[in-house]
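Only a single protein chain was left out; the remaining protein chains are all shown in position.
Chains here go by letter, A and B, matching the order in which they are written, and residues are numbered from 1 within each.
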Amino acid sequence: MPEPPEGSHDVDVEALLPMLRRIVGARMGDHPSAEDVVQEAVARVLAAQDRIEPRTLEAYAIRTVRNVMASVWRRDDTDARNRHRTHDPSRPEDGEEIVVASEERSAMTEALARLSDRERELLLAHEVSGHSTKGLGEATGSSPGAVAAQLARTRARLRVEYLLVLEDVEPPTEQCRPVLLALSAADRRRQRELDAPRHLLECPTCARLSEPLLGRTLPRQDEVHVPISGDPDIVAARQAARELAADAGVTGTDLTMLATAVSEVARNIVRFAGNGEVTIELVERPRAGIRVVARDTGPGIPDVDEALRDGFSTYNGLGLGLPGARRLMDEFAVESVSGHGTTVTMTKWFERKA
Amino acid sequence: MSSGPALVSILRQGDILVASVHTALDDAEMVRFQEDLVEQIGQYRARGVIIDVAALDVIDSFAANTLRSIADIARLRGAHTVIVGIQPDVAFAMVSLGMGLAGVTTALDLEEGLAHLAGIRAGTRSGPSGG
Partner (left out) sequence: MSDPNPDQRTADEVSVEAQQLLPQLVAHLREHRATLRDAWVGRIRDAHLLEAMTPQEMAAETTSVYDNYVEVLETGSVEALQHYARDLSERIIPRGVETHEVVGIVLLLRDVLARSLFEKYQGDVALLNHVLDAYEPAANRIANTVAVSFVDERERVIRQQQDAIRELSTPVLPVRERLLILPIIGVLDSERAKQLTVQLLGGIRTHRAKVVVIDITGAPDVDQTVANHLVQTVDASRLMGASVIITGLSPTIAQTLVTIGVDLSKMNTIGDLQGGLEEAERLLGYHVSRKEVTDGS
């Protein structure tokens, strides 16, 4: 357990309290967990205090409190999705409205204004006037399914626009809106097409904005994200990989090989890029296995072939852990763009029992 | 020394140091371990060093290189290092990775490591009880 630190640091953290309350108040309003979130964030900041430069304490605290809020939303969202099982008609029918429910009215009005007339009318007809998708479909000459899909897209847009208004930011790149939209809609295919994880690494604005949105896609049992920025994250990444693989039934030597390979690629991020993430996911196609994607925003590798080359059984090469990691895995690919960073994708197939 | 549960312990038995790694170490902790151990080798004029890594479920390139450089530095200071307790799965992953620790003495466990150092002391490589 972290011991409470002593000395002048206390004052610093305490000084952050009003700001944290303001942030939480703005996002969560009178959510029953609001004060808990503040306290949890303070506790985390205190625990991490020794690792943080005093001047970055404030930024760290903001980031932490947002993480905590995201996890509360995530939890609420899961609760709301399971709500129909206990049937409480006083609650909205799905989790879509959770973010919306505690919004500041003005931001919502502005966000609504950013939708097209058609989108706005459809949304209001459904949410406010209570028309069913069936009725709306008949009125517009399309199927209830098409209307529902249209509604889902519109809600996703509304969430994105609302966040942009609330934070008062204009997306810095062309890529931002589509990525946020794909995250908001929990559209994994679109996220892959846009390489959303990489964009979030490269664009701090979207990284910040997307936190409440990510809560909508994250609760998956077959995928883990580990942000990588320092030595302890290397250990965290390989342990996460080991756990996920063990849960999927991988045993013995394969587990150790996987964890070792993850350790190598995570270290590359820390050493050569400074910042990135490792994603570990179970895959089904073309056969069952586990896939590790390591993304960073570093300078990129000038000569990938060179970085992958080494002699057998000696550890030379460029000092990157890539050749070794490749030998530990079944599939291995490196993509590197100078100035943008590197993505290592590697897969280990599960053994087939005869 | 840091507070909290020790990640590593270093015990002295005569002129032999026995270092046990108790849990997964990150790179910074690994470096710290190397520094502590090297310091104690000098301080106690150790002739033998045993590093027990049985608790490590991964020995990646950094950990392997650190172990190797500890052995190199110890040798320069007149101490012989034996790495003990590498698990079968870990050994397999290490050689797949290309980290065979060539040139570093290894033994099955602490007991074997001590026997090896005793053998060196007796000036022969044959078994302890002089067969």
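We take it that a contact is a pair of C-beta atoms (placed from the backbone, for glycine too) under 8 Å apart; a residue touches a chain by one contact, two chains touch by 3 or more.
These numbers come from a predicted model, not from an experiment.
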Legend entry - Residue, one of B:Met30, B:Met94 or B:Leu117, that touches the chain absent here: B:Met94
Legend entry - Hidden partner chain, touching residue among A:Asn67, A:Thr205, A:Thr253 or A:Thr345: A:Thr253
Inset, instruction - Please give every residue of chain B in contact with the chain that is not shown. - result: 83-84, 86, 88-92, 94-96, 100-102, 106-109, 112, 124-127, 131
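What we mean here is this: only the chains that are shown with their structure count from here on.
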Inset, instruction - List the centre-to-centre spacing of chain A and chain B in whole Å, with centres computed as mean CA coordinates. - result: 40
Legend entry - Residues on chain A engaged by chain B in the complex (per definition of touch): 3, 231-232, 234-235, 238-239, 242, 252-253, 255-257, 259-261, 263-264, 267, 270, 310, 312-315, 321, 323-325, 327-328
Legend entry - Contact footprint of chain A on chain B as seen in their complex: 3, 24-29, 57-62, 64-65, 87-90, 92-100
